[in-house]
Structure formats: structure tokens, C-alpha cells
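With one protein chain withheld, the remaining protein chains of the complex are depicted in position.
Entry: chain A
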Amino acid sequence: MALSAFSFPTYVSKATNSGPHKSSPVTSHFFGAALFSHFSHKLDNHQLKKRPNGVCASLSERGEYHSQRPPTPLLDTINYPIHMKNLSIRELKQLADELRADVIFNVSKTGGHLGSSLGVIELTVALHYVFNAPKDRILWDVGHQTYPHKILTGRRDKMHTMRQTDGLSGFTKRSESEYDCFGTGHSSTSISAGLGMAVGRDLKGRKNNVVAVIGDGAMTAGQAYEAMNNAGYLDSDMIVILNDNKQVSLPTATLDGPIPPVGALSSALSRLQSNRPLRELREVAKGVTKQIGGPMHELAAKVDEYARGMISGSGSTLFEELGLYYIGPVDGHNVDDLVAILDEVKNTKTTGPVLIHVVTEKGRGYPYAEKAADKYHGVAKFDPATGKQFKSSARTQSYTTYFAEALIAEAEVDKDVVAIHAAMGGGTGLNLFLRRFPTRCFDVGIAEQHAVTFAAGLACEGLKPFCAIYSSFMQRAYDQVVHDVDLQKLPVRFAMDRAGLVGADGPTHCGSFDVTFMACLPNMVVMAPSDEAELFHMVATAAAIDDRPSCFRYPRGNGIGVELPPGNKGIPLEVGKGRILIEGERVALLGYGTAVQSCLAASALLESHGLRLTVADARFCKPLDHALIRSLAKSHEVLITVEEGSIGGFGSHVVQFLALDGLLDGTVKWRPLVLPDRYIDHGSPADQLAQAGLTPSHIAATVFNILGQTREALEIMSFKS
């Protein structure tokens, strides 16, 4: 029977297009593969594989997760939210199940964020059913839970390109689709943006709805409160959906198990959930207002207000006080409830800001995710049937892990070393530190600004705080770095992970600006390791610098394989001293950070052309190694500074020094290689580097161009290595 699947795909597609009611029984199960042929070309080879027993039954009944695309007859009829409008609630539930299966299948093929997307399947379906995107604005905070949203809004056929070069972005992106109202990636921005859209709508006299979905983790950031406070004051009609899955920390686990939620807010939220409603009292209050009611609206309202304040859950008053009308908690996996509530709120003429507290479970519907400690928050490609991820084995570990080990080694000898991170225990590697020193690791929630000032406070008391914050998230805390740390010259150490281009996460997570904004600060020591051994030494150096703030940056990715210092304990470097790696002539490449590796590769390329370059590792951007730069400038024709950062960073500091020192008045030519003046889209790290023009080939070609050997430059660039 399975073979006959291939013989009439056209019949099948006609049947499905006529709608779920009219599709014959035959189409739904057997020919799942054929159904998709007109949606996704790559399934052509799937049709050739015979299914295990000839029947492709639904996932639920057989409990299997096919490596082939699961059958989704109803989802196949939905390209845009408008196609959902005629579905019944029962069909919506079916759609939710199919959507879940589709998300699991897609993420298993591309990798990405799974747990969060699974938690909001029903919510996404309900939102698109009730509201009319794109006229109605639906904003998703952070954006990593928008995979089902993208599937439902016309991007299903591109889901296999998720997070890849020229493919779909892993977060919402305005330029990708009109259904993505606001670009996200850093958390806690949706309410602010939503309020802006609501107020803009009011000013323009329009009548659409604005819905902002925010998670309980994102609620730990101050901006969410700033936004809610303002929303309560302005009283503009908008809906805030608090997606509460009790996670509040990200990735959502320590090494030894799930992390209890951080902060006092989460216990307030859980009290809300478990609060036994004093319904009897409410009934009494309602009865009283009913009696008073009738023409005495205001009095009744006041009675009700007092009653609510008195007897409602101790957490809901927080939102009420901020001016948002609280509704909930609501079961976030029940499409009935969600549709009913959203419909009611939508049809109420004037609501002001409303907060709907929706309770969901991260990773819901995929047992392996539900049971995992981190709920499969971010996964590599995996096998849906077993949940096992295909992690490629590398010879070396990531810079993140090396940093954690280095810090642990420092903390072993010095009991004043403490570590602070902002809800990124896994991402910064500080989960390892936490396991070793449980009382010396602080997770402050998604609150970078607070983390920096908190570290400043710790430094005042004589401790040695290491603030591990991603380079792009440090942007949030910049004023605190300047005003609270640098101005007062407090010895806070900043460990900026994910510096430079970061690959699949894209420009929202790209750390291009940290050299620029750190090196311009008067008291800051700015350094960058060129490999993992240097990283160990720089951690030791930072621990040793006790009279001023310092920072170091390292990229995403694995080490190159140099020998590590014994016992993971680095040796403090002499501040403001770089090193020469290769002695050559005519042309000098002065690299900063891991760009030095690209310089070494470029020099290897040029060796074969008979050019022997000098390659130097600057190590410090501030204070610069003046002696090194002087010697390079005086003994070479060309000096090229290379860094994976924007304009205004290392290269600018070098040329400033060259100019002031009179070295530019002589014969040396200086050229900078920096990230271009545009945002580099997400993709594989190699592709991004190529787009940025910082690959070894690019560096070599630059050298040739300056030396006037343009033909060789072209040759190197066209050569596909």
C-alpha cells in the first residue's frame, strides 16, 4: 500500500487543498510524504524510502518520532494566520499537535531553540486565531520561541534554513516578514516596544490590537518594569501575556540539575499560581457590589477595587499596582481557555493595559525535553526518536570552558575571587564555578546593569569580582561600567564572552563593539587572548590587577589546541606588553585577540609567494605596547592592524599613538582591518568571516594590494581554499 503512495500525489494535493473536512481518509495517513511534496522539495528523496511497515500513523498513536517529516494534514492547509480563521476549537487542538510535531522535526534537522518553542505552541495558535496579524501587532520577547509563529506565518517552507546563512533568523526580524513586528534577541524589550506601538496607534487614530508576550525570566529585567509602569500610567489599550514556565534562568539548569528560580519575583508568581482563591470572599464581595450596583457604578467599582486588593493573590497586586489589569493564572496548554480569554479581552471595548498570566511548561509535548534539566532549551541536531543530540566531538574545549577552569584555579588560591553572571550560568561556563564554589557564584537574573554595580559594590569591600557577561549584553550595562566602575577606578574584572562574530545567533548577539566602548574609558585595562593558553594567563592577570578595572574578550568557539598551563593556573602577564610570534620583513601584521590566528594563517599563505611577514600579538589594547609598535613601525614598510571588532577599537588606538608619536610622518603605511560598517547576518562562522572580510585570504590579499601586487591579491581571493 505504501508504494501506491507515489502514484497519485496530485490527487492527494487536490484533496487536501479543499480543506480538512473534505479530505478523504486515504489522504491523511498513508501519503503523509506525498502531501508535502508540493511544500518542500527536499522530501523527494524521502518518498523513495519505504516506511517501516507501510503505514505512516500519527505520532501520538504509535509513540514514535519519525526521522522523516511527520504527517500534518491540517497544518498543510495553513500558510498564513488567515487560513486558520475557519477552524473549530477541536481543529485548533489538532493544529497545535501537528505544529508541535513539525517544530520537533524541524529543530531536529537544523538545531536551535526547542524547549521554549514547544512551550508556546498552544499560545501561538490561540493568538493567531483570535487576532489578525499583521494588522494586530504580536510581539515576542527574546524571540527564540517564535518557531511555531514562523511556521504559521508563511515561513514553513524555509524552516530547514533556520539559523543558517541566508536562511531564517532564529529570532524575530522585521526585514524577514511583516508578521515579525519587532526585532528581538535581547530580552525584556517587548512590553516597551508594544507600548510604543499602542501609543503610536492611538496617535494615528487606528484600532488594531497590540499583544506583547514576555517570559517570567525576562520579567526579572528592570526594563519590563519600566515599561509596565509607563503602560499603567498612559493607560493605553494593550495586552501583555506573561508566559510563566517557572524557569527564570537560562539555560535552565546547573550541571547537577534544574536550577531553582532566581529572585523573589518567581516565588511571587508561584504563589499566584497556587493561591487557593478565596473565592467565597470574592463571591461575597461580588454580591455586595451587585446589591449596590445599578446606577451607583463608581461606588460599586470602589468596593470591588478594595475587595480585590484585600483578597487577591499577593502577587497579582504587584501588577495591579503598576496599573495593569491582572487575569490569571491560565493553563497555557489549553487552547479552549486561551481562545476564550483572548476573545473576551479583544472584544472588550476599552481595557487599558491587561496582563494575562499564562502558565506553560517548557519543552511540553516532547518527553525527552520535559525530563531534561535544561528542557532542551538550545539543542544541536538530534534524533527525534531518542532525543540524542548529534554533538560533534572536537579536540579542544570551548573558550567558555577554559575561562571557567581558569577562574576556578584562581579562586582556589585566592578566596576573594567571586563570579557574577546575569542568568547565563551555562553560557558563561560559570555553572562549573558554581559547582566548585557554591557560595561565591552569583546569578542575578537577567539584570546586567545590576550585575555590574553589584560587582562594584563587592569590589568596594575588597573582594575580586569577575563579571562574566556576553559582549553584546554588556551594552546594556554600559553606563554602570563607566559611572560605577571606571570613574571610581574600582577593580572589577569583566570577562566578555562571545566577542566578535558569533555565527548562528546573528547580529543580535554579535559582540562587535566591546573593544571600542571599553578601550575609550580612561582607567580600563583592555586585553584579548589569541589562544586558550593566553586566556588562562589573562584571567590570572586580571585577578592580579587590583587597582583599576580590567576586561578581556574571547570569542565563541573552541580553542586551537595549544598546551595549557599546568594545573590550569595561568601566570600574570606584564601589563602593556605584547609579543612577536614570527619575525619577518617589510610587512607587519599586528593582531588583537583571536584575529592573530587569522594573521598566522595569512602569513602561511604568503610564505608560498616568497613573502615573510612579521606577525605580532598585541595582547593589550590599553595600555598599548608602545615599544613594540614603535619598533614595528620603524622597521617595516607596512603595518596592518587586524581585529574582529568595529571601527574605533584597537586599530584606532594604534593609529592615534602612531600619529602622536610622529611615526606617521615617515615612510610607514598603516592599514586597519576591522568589521565592516554594517551588521553581518547570521550564518556559519566561516561565512560570516568571509562576509566581514577578515579571513586569512582577505588579509593576504590586503597585503598584496598594498604592495602593489594586485594580480596576486585577486588570485588569492579567487582561490577557494
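One rule holds for everything that comes next: a residue touches a chain if its C-beta (ideal position, glycine included) is under 8 Å from a C-beta of that chain, and two chains touch if they have at least 3 such contacts; residues count from 1.
We adopt the following convention: contacts and distances are computed from a predicted model.
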Item to check | Name per UniProt, for the chain absent here [options: "Mitotic spindle assembly checkpoint protein MAD2A", "UPK3B protein", "J domain-containing protein" or "RNA-splicing ligase RtcB homolog"] | outcome: "J domain-containing protein"
Checklist outcome for this item: Per the whole complex, from A:Leu168, A:Ile241 or A:Val345 the residue touching the absent chain is A:Val345
Next on the checklist: Tell me which of A:Ala126, A:Leu152 or A:Val330 is the one touching the absent chain.
Outcome noted: A:Val330
Next on the checklist: Touch as defined at the start, partner being the missing chain; which of A:Asp180, A:Asp237 or A:Asp374 qualifies?
Outcome noted: A:Asp237
Checklist entry - For chain A, which residues reach the chain that was dropped from this view? => result 1, 20-21, 23, 25, 28-30, 54-55, 57-63, 73-74, 90, 93-94, 96-98, 100-101, 198-199, 202-203, 205, 233-237, 274, 276-277, 279, 282, 286, 297-298, 301, 304, 308, 325-331, 333-334, 337, 341, 344-345, 348-352, 354, 365, 367
